[in-house]
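Removed: one protein chain of the complex. Kept in place: all other protein chains.
Per-chain numbering from 1; labels A and B assigned in written order.
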Amino acid sequence: MHRYLTDPFQEIEEVEGGLFKLNIGPQHPISGQGRFIVLTDGELVYDIEVDIGYSHRGIEKILEYKNYIQAVVPLERMVMLDTSNILMGFVRAVEELYGVEPPPRANYIRTIINELNRISSHLYALGLYAESAGWNPAVFIWTTVDREPILDILEMITGARWSHSFFIPGGVRADLPNGIKERILDTMDFLERRLEVYEDAWIYNETFRMRTEGVGVLPRDKAIEWGAAGPSLRASGVKYDTRLNEPYSAYPELDFKIVTHTAGDAYARGWVRFEEIKVSIDLVRQAIENIPKGPVKKALPPRPVKQEALARAETARGEINFYIYTEGRDKPYRVKISPASFRNFFVIEQMPKIQEIKLADVPPLIYSFDPWFLDADR
Amino acid sequence: MKKKGFISRVVTPFVTVLKHAAYKPVTHKYPYERLEGFPRTRGRIVLKMDECIGCGACGYICPDFAIMMKPVEGKDLTYPAIDFLKCSFCGLCVEICPRDALEMQSVVELGSSNYRDLTYYPERMTEPEDIKKLLPELKYVLTPVATKEGMKYIRRRV
Partner (left out) sequence: MIDWLIEFIRVNLDPLFKIIIFPGITFIMLFTIFAVWYQRKFLARLMLRMGPVHAGRVMGWLQLIADSLKLLTKEIIFPAYSYKKLFLLSAITLPVIPAAAIALIPFAPGYAIFNVKGYTGLLFLGIMSLYPIFIVLMGWASNNKFTLIGAFRTIYLDVAGEIPIFLSVLGVFIWAGTYDLQDIVAMQSSMWFVIPQFLGFIVFFISYFAMIEKAPMDIPEAETELVFGYRTEYTGALFLDTMLGDYINILAWSLMMVTLYFGGYNGPAIFPDPLLNGAFWILFKLIILLAITFTVIISYARLRIDQAIRLGWYYLIPLALLNLIITVIIKYVVLGG
């Protein structure tokens, strides 16, 4: 499987044909928690290999020892940014196993928390993307600062900034506190003003476009064939979003459009993420205005009604799939998670085969797909 | 995708960045100032010994196996002892307790230079943490408010 890893390992090594392989490794300012091995001759890149596994924690095995309410706590630490969207997949699968439908108020609360997490994850990913294109970290710090009001709202509702542990099979753990509606509406107004500032300073900035336009063009048929996920798929012109194709929570009752773009290059992927923030702000406003009254939890029956269940949810990086197989006890027998970033890494590896990439383009190319090693490693 | 002219693509970023010099900074000087938590913020767990009946439900539900029931001198029940090195502050034990004997404080500055100090035995868990002992130089406490113009922090002397 490892094409270029040799023993003893060297940082830069000559391969035949005048090429050498470069190790953008775990100790590098832009690599994240994984390794990229790049076969290059100094200017052009002929092959990229991704080496993951540095942050494998064995979450699928851990879940075999926890019952379905305890399982929420380790599972959401799988990806730190986007926790509640990942939990949605698991909670939907368990509810299908037990044959339970959550009450409508719980669905709306789940949607609000999901969309807030999606906004916060997109802001962070866009900041990292700008930094990989060579910005001194002004934009990154602004997006990190702008996540603070969102995290404060999440702390007011759930008690923690990102490790909410708030969704349980059957509903949510507690109701919304008083005074949250004005706070959410104020924060959404604040975010819209900041998005205008970002448009002026960054999205339409000439140097940013020069750096990312035309880099890593992913054609539409190849995007479907190789299995790209999330905004990377939608930026190549494919109209696919789990929130519309197989709606869950409160999405059937809310009214929104998904954002696509036809160019398929790195700039388009960043632009699609930016526009999705606006769609999420609109969704949060609709959900908080139309939230119905009622209970927020429903008890699970003592035994599951089905043996296996498959469910999916749309995280900020793409679609995540959960498969649970149970033998009738209160702990699952096997949980299989198929995250979105794992598929995006495969697409990154195939990129040098269809077009010419320069060495200086490798960081924007990687970060335009928004790959998160924690997500791929589970 | 909007179409923007040459000036607004090249010169406007510079002007927009320069406008940020007029905003107030959003960082604060810890440990002289501290953000206080909200009512639901999860932090250190405090035990009310008179309410506890020693049922062990908190130990059953804890996902990190951090709670053990230990005997206390002078009483004939066992009470929970929490190992804060394993605790992930999820709050399931607080929610499941049938007598509401556990509650959470919004203090998370639990640090020590010794592993054994962080396993809190039931006697220690009954005393809530005093933020003034943990941070002796603390002067102000901040509450964040998000307005349409930006983040504002309301200061209070401690």
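Simple rule for what comes next: a residue touches a chain if its C-beta (ideal position, glycine included) is under 8 Å from a C-beta of that chain, and two chains touch if they have at least 3 such contacts.
Just so it is clear, the model here is predicted, and its values are computed rather than measured.
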Shown chains that the omitted chain touches within the full complex: A, B
From A:Q70, A:N114 or A:S132, residue that would touch the chain that is not displayed: A:S132
Sole residue of A:H28, A:R193, A:R220 or A:K257 that reaches the chain not shown, by the stated touch rule: A:H28
Sole residue of B:V17, B:L35 or B:I96 that reaches the chain not shown, by the stated touch rule: B:V17
Contact set of chain A toward the excluded chain (per top definition): 12, 28-30, 42, 130-138, 141-142, 145, 201, 205, 207-208, 210-211, 358-363
Residues of chain B in contact with the chain not shown: 13-14, 16-18, 20-21, 23-27, 29
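As a working rule, only the chains that are shown with their structure count from here on.
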Inter-centroid spacing, chain B versus chain A (mean Cα positions, whole Å): 26
Residues on chain A engaged by chain B in the complex (per definition of touch): 66, 69-74, 77, 138, 142, 145, 148-149, 152, 155-160, 163, 165, 173-174, 177, 183, 186-187, 189-190, 193, 197, 199-202, 204-206, 209, 261, 271
List of chain B residues in touch with chain A within their complex: 1-2, 4, 6, 8-10, 12-13, 16-17, 20, 26, 37-42, 61-64, 88-92, 95, 104, 144, 146-151
